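With one protein chain held back, the other chains of the complex are shown just where they sit.
For clarity, chains are labelled A, B and C in written order, and residue numbers in each chain start from 1.
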């Protein structure tokens, strides 16, 4: 057990899997000679050589499709997108090739690969570089999606994603790469589809995923000062989705806030609300509230960006509202 | 008032707008010499010439982006996708250019254009040609989306979309093109954001959009035989969304089924459920049920395709369930 | 008229059997043995009769969806694929019935797939546009124009990665070269020197659009930007095509790097079943001239007869075999059952994770939807039929 960064944990997961399986390789922009735009693959070129750690041209559709093709032939590509914003260019290969291949071929052609990189906003990167892309990857059946929030989850979930026989999107966060945390040194995986209670609490549940887990924990600490015990449930995996864990926290607190980085319309939170009202309708003492990015493209100006992002105050307020500690507006 | 097809209504809308505004032009694959892959633009090349009715290469990303560029300069392009399945290749230009442009430019550069074509499944077109693409177009703010279900709506909504100063996706249906209906001959538009009750009823509300309106009406007729009066609310426009109309039908029947052609995870229905539970929580006598495509890529085999598609029987069953006429399974 | 639409017996000018071989004609035979020549003719006749049968089946509703016939382009299926090794890889677009057969998928398995039956090569899930048999090196069957091009690069990548000596042949239509994926894939193939041959089946049209209307350059100009050699071959001359690909495949196997082939051919039918053979975008005269003079089957047939290597009787025998095999395929397909409804959710994922829910529609049949006390969401005839 050592304290390392999220970045190092991802690196450790890739090395762990590349050591045990020669069919695993890493391909993307700047991943080799430059050690990765965010230095996630530091040292991997030296360690594995340019056969397995490969710099690609800026051709997202092409190299994502090339990786899908390599996976059709049985290799296990790790396709790095410098950020998922750019993967929108590659979405046709993700949806029409990777997600649908196994089904169209009646099970003949699995696509055991990983699409990984940061999703969502960092700081003042403006509209085209700040988008949370979960909805685009979770809507179509055939792809799996995990969103590690801590170094330990990063190592375990990325390793599990690499070993999984289906295409798995691993969405990281630029602002998470420097986060430090305890990570087991030994080889391990965290199975897909298992959510984790990052903080137990009896009064209200903050359900979330990815980067927002940290915002949820800050909100929970703030609520603690008002003697409100918030439970923070980190879904960790959006598909497969740990429905039992969601229903369990609903049953426990009867009050839920869904926090996500992305936009509201057809966001992940919409699905969670739909699921809860459908399967735990009678458990709810209040409607599930959602805290999301403002429904606007991300502005550059510091103050506007802060306004647009979902923040601690908004989560605290939402928790108060589901507890009826503040007059609801309707 | 004449009875014409949905196809002819779209053609009439485009001609109506091209007659009144020279800045409107139609560009896409096979739209000119071939009269459109589905003959929607029949006769338009002869009528407007190849300056305004233009056959493009098979370059979805490029010609969608070219249309966005032309719109930046003040033209009003109608960009036809042979089907929206192929527009996934163009999504970067739709989201990162069209949707975000006005905001990034602080209002300097509106994108007054239309993306149109059929969405969803036809008959046995298999996984890559049967996808309902609403979620991809409704998630990001900056784009509007309408889904006409009848010839009259097709003419009025497409005309309104062309006149709108923002990018508007108009999602049609291959299986709708031959649908006939009464359409006013004179010039008119149907404002975006106005849902329509396609069939009034007091017992249960079937809320839906696009092609599924017809399935909902069939289900309503079937329910009628059991003396159940279903109200069919056609959203017509997903963004802007007629929230008042949704809340009104909820208040009227207190029981809702959302029917859509697409997949469930982060589908349009998820957002509607989230909206209803949030703004009409206490009006519901039962959780809102959703009827969607099975959460699988569309299979080719006739029987499997039928199973995968949302059908009348499923809608009827869902309506019975929200009416507790059948023991729920939980 | 071409064999496509007439019984070979009627062909007038065929010289009587047993005539002395004509040396001039022999030159055009590229050194193939009589058996090899009969084999290639038999292959193409099978492709032709098979698709004529599919056309019939489509007309009576046995086949649904899109169905794109290769009729007129069979010279390329035989000429480009037959020279390949069993473990070489082929990936292509949606006009691939004959290519699938050429790579070894049985007419039965292909026809059953067109019928959407369990014995189809994709279990009835893929249909006409998505034929697969990876054991035979046939990687489909892709419906998004240009979508198979990066996949072809990836298959070649995997060969190189493993140090294998196979090659990948990636087919595309002429219109597909205007997709950005073409640039990205050819460039990466050149940079990484992948063992792949990109073959444009240049039938002159993308649906109703002549290539000359969407390109100011000739097809040969499209690969030089990436330093990939361009070759042109007459796809209607199956013997020339065969020898050409035989040689090129060996060069690529030997490390020559990616290649680009502009194969000239012509589509004798409409783009798909809904598109008339001729009309707005190409004249009746144009089509008839090509069908008359450019039929790869007629060309080979006449050449063999001229050379005295094929008798009318032999031709009829080969053609009868082809018809019989096509009939047999159709009968087999017709007898094959529809997929079992209970398999609706099979093969969406190769790995059903023990934890969590993968299918969110909550239908009774959906795996994992039972992880909780039964979702209340319902949908589809499935739910209806079973609820």
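Everything below uses one rule, namely that a residue touches a chain if its C-beta (ideal position, glycine included) is under 8 Å from a C-beta of that chain, and two chains touch if they have at least 3 such contacts.
All values reported here derive from a predicted model rather than from experimental measurement.
Peer 1: With touch as defined up top, name the shown chains that contact the chain not shown.
Peer 2: So, taking every chain into account, the missing one touches A, B, C.
Peer 1: Just to verify: which one of B:5, B:97, B:135 or B:249 makes contact with the chain not shown?
Peer 2: B:97
Peer 1: Going by the contact rule already stated, which one of B:241, B:259 or B:301 would touch the omitted chain in the full complex?
Peer 2: Of the listed residues, the one touching the omitted chain is B:241.
Peer 1: Given that one chain is not shown, which residue among C:67, C:183 or C:344 touches it?
Peer 2: C:183
Peer 1: Per the definition of touch given earlier, which of C:86, C:221, C:317 or C:335 contacts the omitted chain?
Peer 2: Of these options, the touching residue for the absent chain is C:221.
Peer 1: Going by the touch rule given at the top, which residues of chain C touch the chain that is not shown?
Peer 2: Spelled out for chain C, the touching residues are 178-184, 187, 190-191, 213-217, 221-227.
Peer 1: Using the touch rule from the top, list residues of chain B that touch the missing partner.
Peer 2: 25, 51, 56-57, 59, 61-75, 92-93, 96-97, 102-112, 141-142, 144, 164-166, 191-194, 237, 239-244, 247, 271, 275, 278-279
Peer 1: Where does chain A touch the missing chain, residue by residue?
Peer 2: That gives, for chain A, the contact residues 29-30, 33-35, 37, 55-59, 61-62, 85-86, 89, 123-129, 263-265, 287, 289-297, 299-304, 306-314, 316-318, 321, 326, 328-330.
One rule holds for everything that comes next: only the chains that are shown with their structure count from here on.
Peer 1: Of the chains present, which has its C-alpha mean closest to the combined C-alpha mean?
Peer 2: B
Peer 1: Name the chain whose C-alpha centroid is farthest from the C-alpha centroid of chain A.
Peer 2: C
Peer 1: Centroid from C-alpha atoms only, then distance chain A to chain B, rounded to Å. What do you get?
Peer 2: 30
Peer 1: Report the inter-chain centroid distance for chain B and chain C in whole angstrom, where each centroid is the mean of the CA atoms.
Peer 2: Here the centre of chain C sits 35 Å away from the centre of chain B.
Peer 1: So, what's the distance in Å between the C-alpha centres of chain C and chain A?
Peer 2: Their C-alpha centroids are separated by 40 Å.
Peer 1: When you check chain B against every other chain, which residues touch at least two of them?
Peer 2: Residues 61, 85, 89, 126-128, 263-265, 287, 289-290, 295-297, 299, 330.
Peer 1: On chain C, where are the residues touching two or more other chains?
Peer 2: 122, 124-126, 130, 142-144, 147, 180, 348, 358-360, 362, 372-373, 375-377 - these are the residues of chain C that touch more than one other chain.
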